[in-house]
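Note that one protein chain is taken out, while the other chains of the complex remain in position.
Then we have chain A:
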Amino acid sequence: MVTQSENTNGTHVEPASDSKAAAVATTNGDANVTADGAEETQKETVPLKQLYEQSTQYNHWRYAQQQLDDMRSKVNQEVVSSIKQNLEHEAELRTAQGHSLDDLPQDLKYLTVDDELTLLGFYERRIVKIFQYWKLPSYVMATAVVYMKRFFLENTVMDHHPKDVMLTCMFLARKTENYLMSIEDFSKVLKSPAESILQLEFLVCKTLRFHFTVHHPYRPCLGFYFDMQAVTENMSKLQKVYERALTLIDTALHTDLCFLYQPSQIALAAMRISSKDESYDFERYAKYKFMSNESAAQKYNTQLLPILEAIEKVLKEDRRCVEVDKMVATEIDKRLKLCKDPAKNPDSLVFLKRKRGEAAGDDDDDDDDGGNPEKRVKLGDSA
């Protein structure tokens, strides 16, 4: 399930490699160190990267909070301005041709980034509910949610309605996590036409840059559960701590933590918080594991502990940890309907004009597959 990834991402911080087994090796990109027979004995000692550091999630889908905010607001502003332009254009065309301006929305309250995030949160929780009905392991649901989050880093809800994207992400996640459901069954169960799901599928894949493998905190959490057994007498309490930690990880899924921190860190933070709630002695495990000597303790306190505390803070304060009220979501949805880009509306004059321009061959339509089903690339049988 591990995807081959490029190890060259210029922007990310070179990690402090923790591998205690620094062995003589050649990593993926390294040159032929063993080419010359004479230099055999003087090989360069390159510490091996850990497996997670070679994954796409680590190399391409990590951001700082500021970066996330910037990306989202940038996309939002672009779309809003383009819609504004198109609306003006539409108004011009209509007045030129003598049509009425009545049904054109005036003084739109466009969606802000906050509104978008609220709406997305609502649909993410819908994903969770539907997957609960299916009784699949939690990582499948988590993968679908992460796909949706990644998709909406580079698109807005005004471009693609989150409902359609939600269905496509779920369908895709079921495929990549090996719980395939055919498109016929899927559309039947979810009472939605197969066409719309499949139309978006390639676009979603492309936006995800085909990085389908997502690492979640569930397995690290299980790993900590096993590891903590070394210092635990009361197994039932540890069991409770573990279960609580799992629910915490489920809530963490709706925040941006998957972009900010590593899954093992999130898992450890979850165990720490839940052991506080269940009055289980986490410090004992921390001492046993991470603070066996002076330098290790130093390392733990300066590097790991701040991360754990930051995660705890996010989990306490981020409003997305709370259920989104349905009324709020419907209100935002209503506004969304008004914000539709006229260029996508097949009845509008702007759309017709653009189509005519396309037919004449001078206008190259953008990547968006929204209006043109013929352009959709069929990736074999979408079963």
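The rule is simple: a contact is a pair of C-beta atoms (placed from the backbone, for glycine too) under 8 Å apart; a residue touches a chain by one contact, two chains touch by 3 or more; residues count from 1.
We take it that contacts and distances are computed from a predicted model.
Colleague: Quick one: the chain not pictured, UniProt calls it what, "Two-component response regulator ARR1", "RNA polymerase II transcription factor B subunit 3", "Palmitoyltransferase" or "glutathione transferase"?
Modeller: "RNA polymerase II transcription factor B subunit 3"
Colleague: Kindly state which of the options A:261, A:282 or A:351 is in contact with the chain not pictured.
Modeller: A:261
Colleague: Determine which one of A:122, A:152, A:225 or A:280 touches the chain that has been left out.
Modeller: Selected residue, touching the omitted chain: A:225.
Colleague: Give the residue, chosen from A:64, A:338 or A:352, that touches the chain omitted from the document.
Modeller: For the chain that is not drawn, the touching residue is A:64.
Colleague: From the list A:51, A:180, A:322 or A:338, pick the residue that touches the absent chain.
Modeller: Going through A:51, A:180, A:322 or A:338 one by one, A:51 is the residue touching the chain not shown.
Colleague: Identify the residues of chain A touching the omitted chain, counting contacts across the whole complex.
Modeller: Listed in rising order, the touching residues are 2, 4, 12-13, 15-16, 18-23, 25, 27-28, 47-54, 58, 62-64, 67, 215, 219-227, 229-230, 235, 239, 242-243, 260-265, 267-268, 299, 303-304, 307, 310.
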